[in-house]
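Excluded from the complex is one protein chain; the other protein chains are retained at their positions.
A, B and C are the chain letters, set down in written order, and residue numbers restart from 1 in every chain.
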Amino acid sequence: MATILIVAISDHGSTTAMADAIAKGVRSTGGEAIRRTADEVDADGGSPLCHCDGLILGSPVHMAAPDWRLKRFIDQETSPLWQKDALVGKVGGVFCSGAGYGGGGGGGELAMLSMLADLAELGMILVPLPKNTPGFAQAGLHWGPYGRAHAEDMSPKGLTEAELETSYHHGANIARLAERIAHPGQVVFANAS
Amino acid sequence: MATILIVAISDHGSTTAMADAIAKGVRSTGGEAIRRTADEVDADGGSPLCHCDGLILGSPVHMAAPDWRLKRFIDQETSPLWQKDALVGKVGGVFCSGAGYGGGGGGGELAMLSMLADLAELGMILVPLPKNTPGFAQAGLHWGPYGRAHAEDMSPKGLTEAELETSYHHGANIARLAERIAHPGQVVFANAS
Amino acid sequence: MATILIVAISDHGSTTAMADAIAKGVRSTGGEAIRRTADEVDADGGSPLCHCDGLILGSPVHMAAPDWRLKRFIDQETSPLWQKDALVGKVGGVFCSGAGYGGGGGGGELAMLSMLADLAELGMILVPLPKNTPGFAQAGLHWGPYGRAHAEDMSPKGLTEAELETSYHHGANIARLAERIAHPGQVVFANAS
Partner (left out) sequence: MATILIVAISDHGSTTAMADAIAKGVRSTGGEAIRRTADEVDADGGSPLCHCDGLILGSPVHMAAPDWRLKRFIDQETSPLWQKDALVGKVGGVFCSGAGYGGGGGGGELAMLSMLADLAELGMILVPLPKNTPGFAQAGLHWGPYGRAHAEDMSPKGLTEAELETSYHHGANIARLAERIAHPGQVVFANAS
């Protein structure tokens, strides 16, 4: 049974709603989903950050990048694990919500890439969002689910069922993959030994 | 009077229509717009590529990057000018069209960044698309106009007036800036002399 | 036994040398490595592109993006497989060689991201380069091995042992992961059924 830690921050609830859907998807596979806000997780030895099989990061898009509180978590809590190679070979994924002014996505792509870059630095295997995922047409970007809680003209529209369905399947995909990679025995990556 | 070279490639006419609108915008400022497909421009001494005040690159988005024919132009024709620092301090901009499967933009952002990276390597000043540009809500990404000729579910919808209007203003912005920078006397950038 | 297809293009042999090292790494795990240049692989039913467990793309960095011949392969051969969701859930990775003018990497990061974006669009699981990989200090970027065949001032230096060693381990990592994911039975990703 894979344990997936979901670390997110939310302004008005959209990112939280997506994280809820992702957690449901994780549990649908028999996995355990642990939820933390970016403010309440640390890198201490007992933290789920050190013991999870997979890590999912989520944030609203602010000025084409993740919210600063998510970045503070990255700097303060994931950097020490990068030093120790503690998450190498585990599974990671990302998601975003956003107003996304303009039909071109409002910077969601670079925001997701910024979080994926952290996971890549940690040595984690990255799970994309395949285009045959239910709901992709509305919620999808190949890097992960993107819940656009506002229309392209910034009028509020709320998240749709499609956007939550895509999130659910993203969580399930990541949990299935983490389960396969962790058992029996973590896949061995190259190391200096 | 600024001379702006627009180099684009088109599959089904959307990129061409955007290039037409950009050229109109250039001319609306009194500038000269020169149009070339990516197949028909070279870096010979007499080429407009060597004598323009500004360069605008446009392409459909294919697999989250510009069309390979636009990339061939970049490799074969702009690389020699990079060697010679021939375009340093001139003005550049980009635009894309695309099917853009999914509400997240379908990779348009990374496609534009790929073209902007070429212009940055050439030492060119990059013109974004300000959010108060008419039509931005529909056609805009801050890196440049993005004409989504298909809906997020990939059903064809054609370019809208908003998408062409945004393109027009992008051309006008670039021409006005190029005019200012080129006269009287090109702004001097640092060099080894 | 995982079958890994390596598709690359080379100017002066550096990318080929890295592909050789990657293939050795694949074989060191008991996997099968198939080598193709970007010019000689297609998406026909019998192609290794349709039957591999993992796909690795490699290119020199030209103007901060992959060589146009690699992009032509992406547009012409991977796009049809994107349509059919043929590679969803398989394993992917990338590598680059380059002159890389300047101490900041010369655009290798965006070049790797452009290839990773193609793999993500195909729905493939992305394998990064963990920092504890032997040779990382010299050859590493977290997105994949980066063989800098020239020094930061563009003087030729050739690939080092470290750069080939890193490539070897990248191939081994990808083969081990592909083996785990493919057997027993491919990990099931969400689909519309």
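To be clear about the criterion, contacts are C-beta pairs under 8 Å (C-beta built on N, C-alpha and C of every residue); 3 or more make two chains touch, one makes a residue touch a chain.
None of these values were measured; they are calculated from a predicted model.
Peer 1: Check each of C:D20, C:D53, C:D67 or C:E109 against the chain that is not shown and name the one that touches it.
Peer 2: Hidden-chain contact among the options goes to C:E109.
Peer 1: One chain is left out of this view; which of C:M1, C:M154 or C:V188 touches it in the full complex?
Peer 2: Counting the whole complex, the residue in contact with the absent chain is C:M154.
Peer 1: So one chain is hidden, and I want to know which residue out of A:V41, A:L55, A:I74 or A:I174 touches that hidden chain in the complete assembly.
Peer 2: A:I74
Peer 1: If the hidden chain were put back, which residues of subunit A would touch it?
Peer 2: Its contact residues with the unshown chain are 62-69, 71-72, 74-76, 78-79, 82, 107, 110, 113-114, 117-118, 120-121.
Peer 1: For subunit B, which positions touch the chain that isn't shown here?
Peer 2: Interface with the chain not displayed, on the subunit B side: 82, 85, 88-89, 113, 117, 119-121, 123-134, 142-143, 169-170, 172-173, 176-177, 180-181, 187-192.
Peer 1: If the missing chain were put back, which residues of subunit C would it touch?
Peer 2: Residue positions of subunit C that touch the missing chain: 64, 101-110, 113, 131, 136-143, 146, 148, 152-154.
Quick note on the criterion: only the chains that are shown with their structure count from here on.
Peer 1: Rounded to a whole Å, what is the gap between the Cα centroids of subunit A and subunit B?
Peer 2: The mean C-alpha positions of subunit A and subunit B differ by 33 Å.
Peer 1: Averaged over CA atoms, how far is the centre of subunit B from the centre of subunit C? Could you give it in whole Å?
Peer 2: One centre to the other, that is 30 Å.
Peer 1: In subunit A, what residues contact two or more other chains?
Peer 2: Those would be 113, 131, 142-143.
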